[in-house]
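Missing here: one protein chain of the complex. Every other protein chain is in place.
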Amino acid sequence: MHILSVDGLTLSFGGVHALRGVDMQVAKGSITAVIGPNGAGKTSLFNSISGFYRPQEGRVVFQGEDITRLRPPHRAALGIGRTFQNIALFRGMTVLDNVKLGAHVRMRTGLLSALWYLGKARREEAEIRKQIEREVFDFLEIDHIRRHPVANLPYGLQKRVELARALAMRPKLLMLDEPVAGMNREEKEDMARFILDVKEQWDTTVLMVEHDMGMVMDISDQVYVLNFGQLIAAGKPSEVQANPEVIKAYLGSGDIHSLRQRLGGKTRAA
Amino acid sequence: MRIGSPKESYIADEALFRTRTQWVWLWLLLAVLIAYPFVANLYWLFLVCLISINIISATGLNILTGYTGQVSLGQAAFMGVGAYTVAWLDNNTGSPFFINLLAGAGMATLVGLIAGLPSLRVKGLYLAIATIGASFILQFIFINWESVTRGTRGINIEPPSVLGVTLDNPDTFYWLVMPIMVVMVLLAANLFRTRIGRAFIAIRDRDISASVLGINLPFYKLMSFGIASFYAGIAGGLYAYFFGAINPESFPLLMSIFFLAAIIVGGMGTILGSILGAIFMTLTPEILRYGVDILSPYIDNAPQILSPLRTAVFGALIVGFLLFEPHGLAEIWRRVRRFFHLWPFRT
Amino acid sequence: MDWLFFFEITLAGLGTGGLYALTAIAFVLIYKATRVINLAIGEMLMVGAYLFFGAAVGWALPWWLAIILALLGGGALGMVLERGVIRPLLGENPISVFMVTIGLGSILIGMVELIWTANPRSLPNFFPTDPIFIGEAFLAPKTFWSFVVAAVVIAVFLLLFRFWRGGVALRATASDQGAAYSMGINVPAVYSLAWGLAGVIAAGAGILLGSIGGISSDMGLFGLTVLVVVIVGGLDSVLGALLAGLLIGWMESMAGVYLGGEYEHLVTFILLMVVLLFRPWGLFGTREIERL
Partner (left out) sequence: MLVSKLARQLMAPVAAIALALGGAFPTAWADNDEIVLGGSIPMTGPFAFAGLQFDRGLRDYVEWINRQGGIEGRTLRYVGEDTGYQQDQSVAVFRRITSRENVNFYFGDSTAFQQTINRELDRRDILMTGASFASELNDPERYPLQFLLGPDYSEQVGILLSYIAEESPGARVAFIHSDTEFGRDPIAPGRSKAEELGLTVAATIVTPPGAADISSAALELRRARPDYAIFHGYVLAPIPDFIQRARQMGMNTRFMGTYYTMDQGIINEMGEAADGFMGVMPYRYYYDETGPAPIMDAIRELHGDYQTTTYTQGWLTGVLITEIARETLRAGKPFTGSNLRETLDSLSDIDTGGIFGQPVNFRGNSIPLGRIYRADVSQGQMVPVSDWIELE
């Protein structure tokens, strides 16, 4: 069963096509990866799914509901959570507040009870805090930094906090935009483990954009390859890896070297 | 030196005041607030009442500008809406003062929400400009809607009375304005312990991630605008009662800039900042007056430089704080506290 | 309908509009180069007028020399503000920079009042005083000549902007800072240049405005109408500034005569609200596509 399907998505900015007729299906409970050379339209696809861009043509269907016209907050309320390529944490806030923000859509406190902070608001805050501590902080092993301001944390930890924030939403679909970019090997392995655990324990479907082929090949169930805004291949990691179109795409973009390197790296790691 | 205290529950950990020391200071502050009217003279009571009104308005503006990141130059005009509503009710219906005050705040909220509509379409600075436009239009209404506002002649307001006591002087008015101020500040502090307050900050810091987390930007921006105007309305209503007369010139654009300056100087995005800023900015003319008095033997016509100096210092405070201490007095206060907290050890 | 009267009012309105357009160009120049919404533009204009007053009346210099000094002073002021206050904040939140300009306006008013007091003054007249008739329509000589001067200055400015090296650097910086850097353009120098030029233009507008209606420390309020002009025209559009300046000048005149003087600013600010609601990027401004 598909939790998300994208049909014929076309998006252009002032004549420049970012996406052309992209079709994609994400199976419930899977880890699906979108890969492609730089500028292939991966992030545009993500932004169309979360609702920042309004595609000229095509539909986005989430859990059987057409969400093409919905604005981002409504999509979030339906259960789509995401992280950003260039970490989009609230830098002035503590880790705890950032993660609490993730739970925003699940909370109900209205303005009046918020102002007086009696009964309902207080209980809800305590409840959410308990949940976050138990489910997110322990799980991602960041309980020791909950009072730290985000801005001072090392890069790898910031990525983890962003994941924590997305998890606090308890999303049905978790979209990760380059979750391990810029991380060292140890951090990458941690992150890969977290992603797998999310899929197992949280009953969450994962959709990610990633450049690190090793990771993509290791943990994905399904891989989509984009080039110049078009879908050029889809399938199991092993199938995609062998697809000549894909090799050509990376060759055409001058990225063949890095692809080889990444594939090579993966071979050695395996 | 003080060491961290272990928290027993998450509720305790989420409390506004967490340590015993904080509570001690709080009770002390309360004692001072209660004792103050018995020891201060009328002039200093007058100043404290004025400061309290300014704190309410500055807190409202800080919620909008400091916490939500939406600059407004309309705070004074919204105070005017509150003040005129109160004045009209006072003159025409004779309803009790707290009803008038709430009605004034409600009306200010309504007008604020309408003026905030451009925030749905435009970001950041355009909104500031829209509020300038709204100020002018409101000013026009204050002047020209004669049947309600008595035009340029202004309206007189009877002093409020509570339980038979007429609050017509700072020593009595204090007991009205001070508790209201404390409550308004506490409400604002509470707000930022909940999802709504966090949503405001999220919008300020990064509105894109905010919307991905399910925060409806237009809704929360308008809500923030509404809250700021509500605070302005309360402050304006109190202003009307306190001064006993209002006219269109009571709420000029300069006053909106005054509140903006107050939160910049005090510290944007902190409750303490609104308080410190309002106190500081209200007392600045007094401080300058003493300064000029001291200088007067050495400078010709010293009193004559006072008012230009006030204007210049006013601007210099805005510029200086933005350049050198963007987090305002609240940050300085925090550093001082930190110093004593760790004393005698250096960090 | 009295068409002659209507025509006269139109001319008078365009006369004021010329000054709006001139000041608006200073505003747009600063915005294009540094992306700063400068709320102190009205006060820069006021300082220019007072510098002229100081030189022409205080030092009793001939009026042309006083004008040159005032323009240079205005330019220097622009550069000092940019270097001392704006540049340290570039890259910060635009809201902080915006608020800084509000503070600057207040400082400038205070300084002018410290030096010249808050008393309103009048400037020595340097325009010809013979009445001007266009057909049968009367046009006050001051209005006419200030419009002519404004038009000439605007024309010169447009030529500079297009052909002069500095102008080219300005345009390059405005369109893409990074590219301008890599082309070897000294971007900080361009910032200085933009603010300096804007200072000169503002001072010129101040002298013209002051010679029509006298000067006072609150004449910076003129800047608020200019703000409306640039929003209506589009913050980054020189053409928009010109047309919106004339449009608003004309509208205010019409409103003043046919509705009453109290409506002059009302129509301006209602226009502002309408534009902000329906076309916030202005009539000729660039609609920015937000990319993530």
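Going in written order, the chains are labelled A, B and C, and every chain counts its residues from 1.
Following the convention adopted for this analysis, contacts are C-beta pairs under 8 Å (C-beta built on N, C-alpha and C of every residue); 3 or more make two chains touch, one makes a residue touch a chain.
Predicted model only: the values in this text are computed from it and were never measured.
Engineer: Which displayed chains make contact with the chain that has been left out?
Structural biologist: Even though it is not drawn, that chain still touches B, C.
Engineer: If the hidden chain were put back, which of C:L39, C:L209, C:I248 or C:V275 would touch it?
Structural biologist: C:L209
Engineer: Under the stated touch rule, tell me which residues of subunit C contact the chain that is not displayed.
Structural biologist: Per the touch rule, subunit C residues meeting the hidden chain are 2, 5, 8-9, 12-13, 15-16, 19, 113, 117-120, 122, 129, 131, 138, 140-143, 209-210, 212-214, 216-219, 221-222, 253, 256-257, 260-262, 264-265.
Engineer: Which residue numbers on subunit B touch the omitted chain?
Structural biologist: Touch set of subunit B with respect to the missing chain: 31-32, 35-36, 38-44, 46-47, 50, 143, 151-154, 156, 159, 168-170, 243-250, 285, 303-308, 310.
Here is the rule we use: only the chains that are shown with their structure count from here on.
Engineer: Name the most central chain, where centre means the mean of Cα atoms.
Structural biologist: When every chain is reduced to its C-alpha mean, the one closest to the whole-protein mean is B.
Engineer: Report, in whole Å, the distance between the mean C-alpha point of subunit B and the mean C-alpha point of subunit C.
Structural biologist: 33
Engineer: From the C-alpha centre of subunit A to that of subunit B, how far is it in Å?
Structural biologist: Those two chain centres are 41 Å apart.
Engineer: Go ahead and note the Å separation of the Cα centroids belonging to subunit A and subunit C.
Structural biologist: Roughly 49 Å, centre to centre.
Engineer: For subunit A, what residues touch not just one other chain but two or more?
Structural biologist: 52, 84
Engineer: Quick check: what residues of subunit C touch more than one other chain, meaning two or more?
Structural biologist: Expected reply: 292.
Engineer: Would you mind writing out the residues of subunit C in touch with subunit B in their complex?
Structural biologist: Interface residues on subunit C, with respect to subunit B: 37, 85, 88-89, 92, 94-96, 98-100, 102-114, 117-118, 224, 227-228, 231, 262, 265-266, 269-270, 272-273, 276-277, 280, 292.
Engineer: Taking the touch rule as given, give the residues of subunit B at its contact with subunit A in the complex, in rising order.
Structural biologist: 9-11, 13-14, 187, 190-191, 193-199, 201-202, 205-206, 208-217, 223, 227, 269
Engineer: Applying the document's contact rule, which stretches of subunit B touch subunit C when the two form their complex?
Structural biologist: 69, 71, 117-118, 121-122, 124-126, 128-130, 132-134, 136-137, 140, 143-144, 208, 257, 260-261, 264, 304-305, 307-319, 322-323, 326
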